[in-house]
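All protein chains of the complex are present and in place, except for one that has been dropped.
The block that comes next holds chain A.
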Amino acid sequence: MKKDYTVVGKNIRKLDAIEKAMGAATFTTDIKLPGMLYGKVLRSPYPHARIVKIDTSKAEALPGVKAVATYLNTPRVKFNTSATSTFTIPPLQPVEDQYVFDSVVRYVGDEVAAVAATSKKVAEEALELIEVEYELLPTVFDPLAAMKEEAPSLHHCEAGKNVPGEKIHIEMGDIELGFAEADYVFEHTFKLPVQKQAQMETQAAVAQVSVDGKVTVWSTTQTPHPSRRILATIFGLPYSKVRVLNPPYIGGGFGVRIGLSAKAEPIALALAMLAKQPVKVVYDRKEDFIASDTRHSGYVTVKTGVKKDGTFTARKIMGILNSGAYCSWSAETPGVLGAMGLSIYYCPNQMYDGHSVYTNTTPAGAMRGFGNPQGMFAVDSQVDIIAEELGMDPMEIRRKNIMRPGLPWVLPYPCQSSGLEECMDLGAKAIVWDQRGKQNQDSDTIRRGIGMAIGTHVSNAWPFCGDYSNAYVTVQQDGSIQVASGVPDMGTGTITTLSQMAAEVMGIAFGQVGITFADTESTPFEIGSHASRTCYASGTAVVAAAQDARKQVFEYAANMLEVTPGELDIENGIIYSTLTQEKNISLGQVAMEAHLRGQQFIGVGRIIPQNAPPYLAHFAEVEVDTETGKVRVTKMVAAHDVGKAIHPLIVEGQLEGGLAMGIGYALSEEIKYDDRGRQLNNGFHKYMLPTAMDIPELEAIIVEAEDPTGPFGAKGVGETGLVATAAAIANAVYDAIGIRFFEIPLTEERVYRALKERK
């Protein structure tokens, strides 16, 4: 491939931007079909109860009501709202523990019934007419309590009391020997909060059933193909008779809809089948909070053995995560926590044990980082503790221990690239690391501090989970090309990036590329948008498809030009011989000539991705008001090894957005429950996510240590922005006030209490 790219690496105008800026972009919540009904859901007010009796007759009698769905008239097929049925590879089995509606409710917000009516108001009125008699069951809210013998069982579990799926065990070297070799051993336990994706568009779906039974579902899913499989399975339909698509835009995701959009799709479809009319289900914001996956809260313990010179000899991590009432991604998330937490540093003796535990709270599932931010808050808080105990600079202890290409690690693929040390050096320079510890006078009540933390992540889910991509690149008769990929663009710039790659390989202008995406009917199977994979994995498939088409074009053109295919190249849509420049022809001419002879160039890309580690170093500068406990981040620097930035502006956007979400995780975002299992923070005014006022100067630094496995060298970038943000901020707070926090968020209250206790 050419080194001087004409399209890749350029900040081209994003393909979705004009529509979005003009208010012309269509989202699921915008869809209105002829005869469309509005669906609303009755949710459990109790954290654990059996439905003894349910009477829907009054609701059904209300004028305008067209269908009422309960566990009595919907499929009794178990599933998982998350796409585990597609992702899980034998011998592991996907955990399927949900029905569309069940006779037992397991958290406040769990689905009891749904109504389809001619208006939202009538549907809401009808919900109040449904009479339900509950028998209350015992509850448990904390994962440690839920593991105990006397705790109520939420589901049948093989691996242990209330443990969904399997317990994860990862091991390398000899952990006992590693601790024996250590001069010091450190062990700390950290507590992590419930964070919410809080994507701007709530969970939503519109379902339509044609008179001959074909199903179409417009949805906010991040994974149309896997979501189609879940729906087809629940409703007993051939996959080919179910179409799932984005319309085509989604108002954010951050992991909350890898699979179904909570239960918006199956509820809309069940109602549409009963009513024989299209049905739209849009969660309101409160429903999105209480009845749609969150990030996993839980406990992470890190035990590290270290030599006097700072060399790590052993590291053991243990993770107990709160699954909530259903499994969702709770079998997988503890694995990523452990695998990533162990892999950022080289350490010859490592071990991880972790799992999730069911409780009567909102299910936890995928959220940006997928266990990694939880693990890295613990790991990189502890690394700073160790550095201080040994009298080392936090930069130096990390430099001594970071993972480097070629070294062994626990991951089942090799580390082939790393720009981590460069990230650390550039970040340290930008934050002025030398200022650390020198910014405060004894009398200062506002104290400043600087901290850092590092991390890595994945570029897709292989080989932990099933992960593959297909794509088509079809040359049109005029020489323009049509790309087809099943991957959504949830705001991450995916369609722009994929089109850039296709244009680069085909040697044509960006404006000559059209793209079809996020539609199961017009694209081949593709896993979807998750695990920082779209640029890396979907991109690899598009590149393979474009290379296939290019090869076909060159073979055809070589005949026309009477040269060999191997000597051909293409630039700006002109195919030419690299040996005899005057032998040239436009791609359009070749495509039209082929068309007249009954042929089209159809490139197919079928790939199983490899994997590659992106790297990051985060630096935070904070001010802590010792009179109020208020922590303010005044600057954040994030230096990221992204392999190759296909579109630098999009990459910066991913990093900055991740940083903002990470600042929220560190300082303010948390969902708490009362003693009856009800969320105390179930709306934007109660859930303190960052606004523009809370975001400091953000400096994203792009480092390009190209990975041989990525398209044009690219690695994953979607999640890395918040992997180490909380740890960096907590470390900066320690530098400012000398107090170490083992729990986030660092709210004014928590910091104030700690300051007061110290006095």
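The criterion applied here is as follows: contacts are C-beta pairs under 8 Å (C-beta built on N, C-alpha and C of every residue); 3 or more make two chains touch, one makes a residue touch a chain; residues count from 1.
The criterion applied here is as follows: contacts and distances are computed from a predicted model.
Not shown: a single chain whose UniProt protein name, out of "Amino acid ABC transporter permease", "Carbon-monoxide dehydrogenase small subunit", "Multisubunit sodium/proton antiporter, MrpB subunit" or "Aspartyl/glutamyl-tRNA(Asn/Gln) amidotransferase subunit B", is "Carbon-monoxide dehydrogenase small subunit".
Here the missing chain is touched by one residue of A:30, A:158, A:389 or A:555, and it is A:30.
Note on the undisplayed chain: of the listed residues A:199, A:343 or A:459, the one touching it is A:199.
Contact with the chain not shown here comes from a single listed residue; of A:170, A:250, A:475 or A:607, that residue is A:250.
For the chain missing from the display, the contacting residue among A:657, A:677, A:710 or A:745 is A:657, taking the whole complex into account.
Counting the whole complex, the residues of chain A in touch with the unshown chain are 11, 13-14, 16-27, 29-30, 32, 197-202, 249-254, 284-285, 490-493, 649-650, 652-653, 656-661, 683-685, 689-693, 695, 697-698.
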